[in-house]
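The complex appears here without one of its protein chains, the remainder shown in place.
Let's look at chain A:
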Amino acid sequence: MWKEIEKRESGRVRPRSFANRVKSSRVASLQLSNHKDIVSPHKGSVNSLQVDLTEGRYLLSGASDASAAVYDVQQPQKLEGGGLIAKHKPIFVIDKQHEHRHKYAISSAIWYPIDTGLFVTGSYDHYIKVWDTNSTQAVMNFKMPGKVYSTSMSSLATSHMLIAAGTEDVQVRLCDIASGAFAHTLSGHRDGVMTVQWSNSSEYVLVTGGCDGAIRFWDIRRAGCFRVLDQSHSQLGRRPPLLERSAMTKVFVSCVVTCICILGSTSRSSSGGQNMSKATAVSRKSSHGNGAKHSGSNRISAKGSIKHRLHPGMLSSQDRATAHYGAVTGLKISEDGMYLFSAGSDSRLRLWDIESGCNTLVNFETVRLQTNKPIQLSVSEDSALVFVPCMTVVKAFDFWSGKTYFTFRGHYEYVNCCCYSALDQELYTGGNDRQILVWSPFISYEADEGTTRNEDSWSD
């Protein structure tokens, strides 16, 4: 450790890479924390965990007994075990005695991305509530047509404050906090929507995964989704091969969406062995103004006589491509916004390249994944590891080779959610056994006997 610091001092190692090395060595030694403990007040399984995005200090958890709690994960309330073990009790708990409580299980609890003054909870009682953190009151209520499976807010948003909600209804609804009403609904899925995620690269792009196995990309400024991921479209390797653009692709107005035209040409060419007859069908389709995807299943010309004319933006509802053979239970976009990781109830984990919309055929070895609830995945900050709850363990997979690097065994029952905090390199996991476990880099205590008594929370 000292040699590394000396190297950085003398300039032989760049500051960034020094920091990365320290971080990755800490991540490599993650294990059940021997110095930190979170006391969970929940009487039901923990369904959702999130560390706030502004300071990385407060952890919000939502559970099946309609309770939500916030913990300070950096300052403990109590020190036990001779000052060695920090016990973090919840700062406040919203439980069934609260006047604005939810009636049934809370399936998702997220912080308002700008500051920690607000948080949003979505529950199986068809309501989404927006709470004020300081006064612990629900300030807004949105009624949904079905059980809310997942909610999400964009962390990049500067021009909108929309909550995207995925419910057991086929439409994805966008709720606006500023006005208190629904902004609009996105239809295209054919079964309930289990997970929603906003894109890390654009404030207008939303990704949703449904119980019908489809993953759709939506630009909320337009009707209809602009891409559906198809698992049979695959590319070998990280980046799609660079090929000439065909003359039929149209370039769209919105700045983010220029990636679609690359999609338009590469999806045709990356499905390499396909016949020319397919290419003409695709080019006919792209002239309809949608420009997005692949092939064969979208036979607009043949169906034109049968169906009435649809708005060009809605053509994607004809597309029945599936990303997974079962329901999509978890979605996570990597930190750089280029890759999407998806988990399905067919016990497969797939990695998608967002720009080309193709499945990069990385095989993650999993035997079984939980199938009835949405699970929350997490990626480490330099996108090298992805943490996936698989039944009763949490596995950390290498992003590119798909090998299991670590297996975190500690929960007694199924694990539902995990959240990685990049600031402290700690992993928080919550499961059906009502516990929230902390996994932190290993610290050995043998040498520290004399100094702990003199330390208080001000010394570092």
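We take it that a residue touches a chain if its C-beta (ideal position, glycine included) is under 8 Å from a C-beta of that chain, and two chains touch if they have at least 3 such contacts; residues count from 1.
Here is the rule we go by: contacts and distances are computed from a predicted model.
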item: Identity of the absent chain, which is to be given by its UniProt protein name, from "Serine/threonine-protein kinase 19 isoform X7", "AP-1 complex subunit gamma", "EBNA1 binding protein 2" or "Hydroxymethylglutaryl-CoA lyase, mitochondrial"; value: "Serine/threonine-protein kinase 19 isoform X7"
item: From A:105, A:144, A:390 or A:427, residue that would touch the chain that is not displayed; value: A:390
item: Among A:74, A:195, A:347 or A:378, the residue in touch with the chain that has been omitted; value: A:347
item: Touch list for chain A against the chain that is not drawn; value: 232, 234, 236-237, 271-275, 277-278, 296-297, 299, 302-303, 320, 325, 346-348, 361-363, 365-368, 390-393, 401-402
